[in-house]
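Excerpt of the complex: some chains, original placement.
Residue numbering begins at 1 within each chain, and the chains themselves are lettered A and B in the order written.
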Amino acid sequence: MYNFRNDYSEGCHPRMLDALVRTNLEVTPGYGTDHWCRSAADRIRQAVACPQADVHFLVGGTQTNQTAIAAFLRPHQAVIAAATGHVNVHETGAIEATGHKVITLPAPQGKLTPAIIWELVRSHPDEHMVKPGLVYLSQSTELGTVYTKAELASISSLCREQGLILYMDGARLACGLTAEECDLTLEDLPRLCDAFTLGGTKNGLLFGEALVIVSDALKPDFRYHIKQRGGMLAKGRLLGVQFDAIMQDGLYLELGRHSNRLAQKLARGLEALGYPMYVPSPTNQIFPIVPNSQLPLLDKLCYYEVTAAVDEAHTAVRFVTSWASTEADIDGFLTELATAL
Amino acid sequence: MYNFRNDYSEGCHPRMLDALVRTNLEVTPGYGTDHWCRSAADRIRQAVACPQADVHFLVGGTQTNQTAIAAFLRPHQAVIAAATGHVNVHETGAIEATGHKVITLPAPQGKLTPAIIWELVRSHPDEHMVKPGLVYLSQSTELGTVYTKAELASISSLCREQGLILYMDGARLACGLTAEECDLTLEDLPRLCDAFTLGGTKNGLLFGEALVIVSDALKPDFRYHIKQRGGMLAKGRLLGVQFDAIMQDGLYLELGRHSNRLAQKLARGLEALGYPMYVPSPTNQIFPIVPNSQLPLLDKLCYYEVTAAVDEAHTAVRFVTSWASTEADIDGFLTELATAL
């Protein structure tokens, strides 16, 4: 079976595994106060060119979004998100569980725009409704699409004008930034966002998300929030060791680039076989539209997920590549598929 | 430096590390739905002799306590705990963050008794106060003490009579159950508790707590709660792989027994040097009382934590051993200490 189910099907990339094995018997203080976490945070500050940023390491993506958003907002404030946003759909109400409403509008290709944000602000004018407080977006999005530098800058500008916090969920940041059509760089993020994450779980770590807090107003007491939300890892150095490894020699972005390249090769191959794409994603998630009659065939060839019914006879499915995907996976799958058709 | 700071200063025991390395490139489905988690859950059900229990794997202790308690209680219900209980003191209000009050009374040696529980129930008689809903205790306790079978049975009996859920935090369960004075076994727990945990983080895993839900009323939809509280690990198999390894060949209890033995050897050695104990702990946490004048000496010899000021001139400190502690650590430290005095 070929595996295109997701980008977290295996353990971790060999370099992180080596680092974990090598440091296993080291004695360090707990809860992320160790030298590996310090070193990893320094490497991230350097990579994003923001020496004064605070960097925290958490275990998972939902946990990171929940902890950050709950720490950043006052009780009456709401999160603005695309209707397809991860915090709106796929976190089992984790944001609401901390007391905050997520307000949304449909967003073409999963991307917020200044117009959408403004419409949500405009329609929440007084104390009988929640007050928009934070804009959540992800790079890449749930549909694999990416924000360009100009797009993010225009959103950032509106956020500043309206006093909204801009938070970027970078669960798939490596893929987002290395997509061909993306001109954003790591160094751009602190200038445009108040806080953002560098995802590890979906980019070759066993687990781990790095939260970068840029705005001074959001920094105080953040470790209290990590602990209160259950995200403070006793052996916190596991996060430091892994991020320290991946932030060296360009590995972080390299793994994203690798995933993208294979996904795009797969997309071109599928298009050549006559499958149109549901959404034009330049990253490691692609969404071919498949005749329902061919789904049993797919089930035999590979792991994948169903995204949406396109019409009565067609389904958009999701294929995902990862650091662990190989050229041979793509070639083999395309060949077997072509043969079977 | 000798390390008696805690039982989570290193990575993990070699058997778990081997298992992680060996399975690293396996492709599995995410979120704990893989075969390793199933196997580990089966092993735990077998070890506790409760085939119908539900077993879930979470990453950390605070997260597990928070998720379980919030899932089990209705909004107006409170947690009964010892004043020293971990949920009361050391979780940054994680329980309250989910809406529930923790009500406490001082508990000698950190242990709840039926009398304490009854006093808290009796003093909360009507709707102007919270309603006691769950009894939280830990085995071993924050002070290293343990509940005997008779003690736990009497608490369990009161809980059933009063309609209280009995939840045992087993972050240090291996040490608790293998303490010399403890006659409780793994098989006793499902008979006496509604839910309990088998701690991994403090017993040789990189991380991980196994939550065993015995009462049918507490089982439905529990995975929703794990996800909502940010505790659902994408690569959930990491928990399964580790618990699958530690639940074989008696390793789980063996590591607890090892830690206890070294801690008790250290305690006896310290007593021989004239240090009384703050509390008579039979497990891997011991609490010698040290003249304040000797604290600088301790600081040079080892890592430890301060527990409490006993009087103006003495301090109770905490020494903890772990699976990674060695006979040589104890002997070496005692010798160096004796020499330095």
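The rule we apply is simple: a contact is a pair of C-beta atoms (placed from the backbone, for glycine too) under 8 Å apart; a residue touches a chain by one contact, two chains touch by 3 or more.
Keep in mind that this is a model prediction, so the values were computed, not measured.
Novice: If you could, jot down how many copies the complete complex is built from here, 2 of which are displayed.
Specialist: 4
The rule is short, and it goes like this: only the chains that are shown with their structure count from here on.
Novice: Once subunit A is fitted to subunit B on CA atoms, what angle does the rotation have, in steps of 5 degrees?
Specialist: 180
Novice: Could you state the distance in Å from the CA-based centre of subunit A to that of subunit B?
Specialist: 34
Novice: Which of the residues in subunit A end up touching subunit B in this complex?
Specialist: Of all residues in subunit A, those touching subunit B are 1, 3, 5-6, 8-12, 17, 20-21, 23-30, 59-64, 66-67, 91-94, 97-98, 201-202, 206-207, 224, 227-235, 238, 303, 324.
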